[in-house]
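Here the complex is missing one protein chain, while the rest keep their positions.
The block that comes next holds subunit A.
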Amino acid sequence: MDYVKLINCMRCGMCLPSCPTYKETFLETASPRGRVALIRKVQEGELDQSERLLEYLSLCLDCQACASACPCGVNAGELVTEFTCERKGGEGLSFMEDLVLRRLVPHPDRLEASLVPMRLYQRTGLQKLVRKLGVMKLFPESLERMEGLLPNLPARPLRQTIAEVTPARGEERGTVTFFLGCVMSLIFSEASRATVRLLSELGYRVVTPRNQVCCGAPNMLSGDLDGLKEAVRSNVAVFGGIEADFIVTDCGGCGAELKHYGHHLEGDPEAAAFSAKVRDISQVLALHQEELRAKLKPLPLTVTYHDPCHIAHCQGIRREPRDLLRLIPRLEYRELEAADACCGSAGTYNIAKPEMADRILTRKIDTIRATGVELLATGNPGCLLQLKKGLAEQLPQVGIVHVTELLARSLDGTP
């Protein structure tokens, strides 16, 4: 780890009010400034890598709100991830991690197959029964939480059903390749279908390579750098072989990771070229606002937007999704207070740190309540899962959609 990155933190505290866990605890150990100091002190030999120290660091959501807030360019979230990664990398993967990260995630077929029992479980009515009987209480808490987060799964993952090439509607303006996020494909396939449709409506030929693999973010988070590089190489090879204007994704988390490929394979020009082409779907749609406006039909709805950390803080995209929502005729857009504050999903954080995740989620739901809207739009599957659960429990009158799904509904004029 680069020591200068640590001493660049001048401890001014500008990050403190942006940090979700500091806002909940007011503890210096739960603040970006404190985390950087802890890592620095380990580096300087003043503190050991104690279990407690790692426990403190693990409270970080890596939402990177602190990076947006830091005037001197320190990224505490990234430093924490890097630090824990280095440490974990040295330890090797646990049996479970090896199973999931090496044998499941890199192979879409196996990953998809692993959800078959879950789909059956939902479809046979077993889920209803389990929930009614409270059988889940018998399982470890993390499993119970996972079960609670999972919405109804589509009959088949999108990757298996979507055409490899979706032609442009009308005159073709160019070609884009579509990066299918695992969670989008497995769970939010309707939103991704909408994404492809919007691109095609705007004149793009959309190529969705079937042999693409997971973006590698789960490997990164577990410190599995070899697995990460493997994923990067596979995707760079697959997408590098297709002429396209952009590589588009509608998953904020994947987008942030894909834009880092150049950094992950430092010195590899193809990885850098790959990253340079990556766009969040909102960036591409926002290029064609006038044409889109002409196609959209009125949706008389009140809507607000939650900024996913991976889109606002990691990719710096804030205006485009809002501009797109405002294109929809008769839609009343209301701004959300602290819209770019994390919802507590943060990858698998809501499973690892349920108590903190719930507090952060409740704060988010309270701000949504204050807007009085009917519908919440966002652009990342982790947020969709987390907020769907939060809304269902605390604010059931408010619905939630991916931005592209809402735009597609406006194409049809069906709210």
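The rule is simple: a residue touches a chain if its C-beta (ideal position, glycine included) is under 8 Å from a C-beta of that chain, and two chains touch if they have at least 3 such contacts; residues count from 1.
Note that in this section contacts and distances are computed from a predicted model.
Chemist: What protein name does the UniProt record of the undisplayed chain give, "Acyl carrier protein", "Alkaline phosphatase", "Metal ABC transporter permease" or "FAD-binding protein"?
Modeler: Record says "FAD-binding protein".
Chemist: Quick one: which of A:7, A:242, A:287 or A:392 touches the chain that's been left out?
Modeler: If we include the chain that is not displayed, A:7 is the one touching it.
Chemist: With the full complex in mind, choose from A:45, A:73 or A:396 the residue touching the hidden chain.
Modeler: That would be A:73, which touches the missing chain.
Chemist: Footprint of the hidden chain on subunit A, which residues?
Modeler: 4, 7-8, 10-14, 16-17, 26-29, 33-34, 37-38, 41, 46-47, 50, 52-53, 56, 70-73
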